[in-house]
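As you look at this complex, bear in mind that one protein chain is not there, while each of the others sits in place.
And now, chain A:
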Amino acid sequence: MEIQSCVSILNEWDIVAARQLGRNVAKELGFGTVDQARITTAISELARNIYLYAGEGQLCIDRLNENGKAGLRIIALDKGPGIPDIRKVMEDGFSTSGGLGAGLPGVRRLMDDFNIDSNPGEGTDIRATKWLR
């Protein structure tokens, strides 16, 4: 069972809107302040990557309920240039934009499950889930 809401990412303020959406859903699901901060930060990273590297895309929030376990899934989708070497971008400190390169590895640590699906020239699909304990 899942209910989804999305924000399309085109400019910097859309990142703020996506974060706000995530924070609201996280609150509703009953996540505590620390997890709310982790979730909003993860959304911020993924939405900003869309804005920076793909130009435009979508950030969606799913409410999950699997076998009585509630969770929140972030889905970041774009049809941008894609990521040629996934292993590399998951290393701490790798950045093609002079950034800290801590975004993607950070999101993996902030969330419970993490998955990237990306093909050069086709786009990127990143999903990250946090379960309610």
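Quick note on the criterion: a residue touches a chain if its C-beta (ideal position, glycine included) is under 8 Å from a C-beta of that chain, and two chains touch if they have at least 3 such contacts; residues count from 1.
Assume contacts and distances are computed from a predicted model.
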{"item": "Choices \"Cytochrome c oxidase subunit 1\", \"Carbon monoxide dehydrogenase small subunit\", \"Osmoprotectant transport system permease protein\" or \"STAS domain-containing protein\" - which one is the UniProt name of the chain not shown", "value": "\"STAS domain-containing protein\""}
{"item": "Which residue of A:Gly55, A:Pro84 or A:Gly99 touches the chain not shown here", "value": "A:Gly99"}
{"item": "Those residues of chain A which, in the complete complex, touch the missing chain", "value": "12-13, 16, 19, 33-34, 36-38, 40-41, 44-45, 48, 92, 99-100, 102-103, 105-106, 109-110"}
